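Here the complex is missing a single protein chain, while all its other protein chains stay put.
Labels run A and B following the written order; every chain starts at residue 1.
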Amino acid sequence: MLERIPSIRKAPDEEYYVPGHRTCAGCGPALAYRLTAKAAGPNTIFIGPTGCMYVANTSYGCGPWRVPWIHAQITNGGAVASGIEAAFKVLARKKKYQGEIPHVIVFAGDGGAVDIGLQALSGMLYRGHDVLFICYDNESYANTGIQTSPTTPYGAWTTFTPAGPAVPEGKKLFPKDNPKVVAHGHPELKYLATASIGWPVDLMNKVRKGLNAEGPAYLHIQAPCPKGWQFPPNKTIEMAKLAVQTGMFQLYEYENGEYKLSVKMEERKPVAEYLKLQKRFAHLQPEHIEKLQAFVDARCAEVGITVPAVASAR
Amino acid sequence: MGKVRRISGCVAAANAVKLADVDVICSYPIRPYTGIMSELARMVADGELDAEFIHGEGEHAQLSVVYGASAAGARTFTGSSGVGVTYAFEVYSPISGERLPVQMAIGDRTLDPPGDFGSEHTDAECCRDQGWIQGWASTQQEVLDMHLIYYRVGEDPRVMLPQFVCQDGYYITHILGEVDIPDPSQVKEFLPPYKNHHVLDPKNPMIIGAQIEPAMGPPLQYQRYQAMQAVGQVLREAHEEFARIFGRRYDPFLEEYLTEDAEVVIFGQGAHMVTAKAVAARLRNLGEKVGVVRLRTFRPFPTEEIRRRMSRFKAIGVLDNSVNFGISCNGGVLLSELRAALYDFGDKVKTVGFVAGLGGEVVTHDEFYRMFRKIQEIAKTGKVEQTAYWLPFEL
Partner (left out) sequence: MSTGSNLFAEPGLQQITVWARGVVMNKDARDIVVALAEAAAREGKYVQAWENYVDLPDRVYVPVRAYARISTDPIESKYIYENETPDIIILVEETLVKGVPVLRGLRKGGVLVVNTRRSPEEILSFLGDTGNLETLVTVDASSLSTAVTTLSGAEGATDATGIGAGIAAPLAGAVVKATGIVSLENLAAVVKNPEAMRRGYELARVTRLETKGAAQEVAVSAGELLKQLPFAGTVPSPVSENEGMVTGNWRMQRPVLDQEACTSCDTCWIYCPDSCITRTDEGPTFNLKYCKGCGICEEVCPSGAISLVPELNFKD
């Protein structure tokens, strides 16, 4: 059993995601990886479906993990993990493997978890493999140069949803809510949560809870992307915090059919305060922002965030 | 010695998997290979085989599951047919590229359209250049034996490559044949335990499948090329050992039938060659010098063996049970590759292609008879008027 981490001060020193990777300066997903590896510890195997966290981390034939890591296609992280988990189970049973069964973690981007990789994720959860599947959500296909994914917010500019006179809002669709897709149709699922790099201790504890659960777990981590969202790289943490404080991203655990909010919120900031700091939203008109605010209000209500959005005093 | 039973090719394959003490199996249903998995599921349910039997959510998942399991040190098995084989296409190269000796059974089936359960080699032949060892059995016995031999060859440290063991859908997968099921102790002697070069193990952590820069591309591909080049010799050794332990001897590359003084032969692979052999025997009764050469190993294509052993014939007819629209000479892959292999012999050996049995239709005795007559005519006149014939329309 991995123990609960009470505070930043008490978080383990050991790094299993070491310096030396080609991720962006200020990369949110890289921080998510580091915190996940730190929480999981040495007896861990990572599966890395294609995406930024594959390509940027392993550029030029090397990688930053102190624990075993294997590439998966962007399509099949869940299936590859299923095979690895099953192999350790049977090899231990047949006495072909001695030693503790390792934690198996898939670290997939939103493409590899929510879009082209969803089938493999769902299959893995359905079959009950003891795997922690993490989606690091940077809200676009970032590795290929920022194209829309199903989790790209309404109104965001990407190279596949550029804003123009005919399409003034850029992306017209609202994002797919993968935690909810996962939560409501997989009877073997043992743990589900969302996390943010803005709340590192909470994130690490959710990783540990997911690993402690005997069976499949899903963790959806929002991880801001300075390149794709177009903000300065030192603002990554601020962006993560604002996403939660505006309700653009909701932090919760889902257990026994109930949403348990992870952060107490006295009030919500309007989404406009979040949008204005990111160039991907620079083209939005007031009516677009209104539409997005209404969508966020509804989603917050769904998980039990009832405080209204109030503009902060200037 | 084992015991002889009358079983289908599906059940023969399942018995081989059981004898190989496979650890992880991943299934998905599609006719006609499905029976292999049903039989394995039964074996697991009855406690005859201790393996993880995973229901993949599709063929792509099947291949992905065994990719992971093999990298974790498990001996693995999967299989498919037709469009299932092509649906999984993305994962074939990663498996051979990471040098994971996964084994896959193919029960051949046409690709859609039309919706047709019948056999064609098109499905597995689509995957012919993905770095997998590939061969076709022609009997239920050979199915079982080939599965065992391929595990040994694929897992050999000089090779470390995945394998397709192919059998014609329905003909072999469903029709019963006499199969000598070997004793587990024989298999234990023949097939050493699976040991991967780079297994996923937290005690000895590795990074498998990192992105590379272009300069690392040529050496990485050359490594895989060298592994495929090594297969021939390892196959020879494995067949020797197999004959010694099991008492059944196969030529690793080419089965020759009535070829000793043959002037013309039909060349092909799989179940239909059984019929070809029967027709050749009847023609021999008439005093015709005809024979059959059956290809057993399609990948790596045994170029040297073919050059050494087949340049002596006056004319060779090549049966392709596949569609290859727009291919050179209008035949199929086998015709193209045989012609390429024999290129240096020029006019000395005439070749002609036949495309037959599409959609799983029977290649009849009469069709083989007409093929032999056409090849004899070419041998006699020295003239090839048409590079390939689609049966039954053109011949």
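Here, a residue touches a chain if its C-beta (ideal position, glycine included) is under 8 Å from a C-beta of that chain, and two chains touch if they have at least 3 such contacts.
Quantities reported herein were computed from a predicted structural model and do not represent experimental measurements.
Considering the whole complex, the residue from B:V83, B:C126 or B:M206 that touches the absent chain is B:M206. Remark: the residues of subunit A touching the chain excluded from display are 8-9, 11, 13, 15, 17-28, 30-31, 34-35, 52, 55-56, 59-69, 142-146, 158-159, 162, 197, 200-201, 226-228, 230, 232-238, 279.
Residues of subunit B in touch with the missing chain: 97-99, 197-198, 204-210, 212-216, 218-220, 222-223.
The rule is short, and it goes like this: only the chains that are shown with their structure count from here on.
Annotation: 43 Å between the Cα-based centres of subunit A and subunit B. Those residues of subunit A that touch subunit B in the shared complex are 42-45, 47, 54-55, 58-63, 65-73, 75-76, 79-84, 86-91, 93-94, 96-97, 99, 102, 119-120, 122-123, 126-127.
Of all residues in subunit B, those touching subunit A in their complex are 23-24, 26, 50-52, 54-58, 60-61, 64-74, 76, 90-91, 94, 98, 193, 200-203, 205-213, 216.
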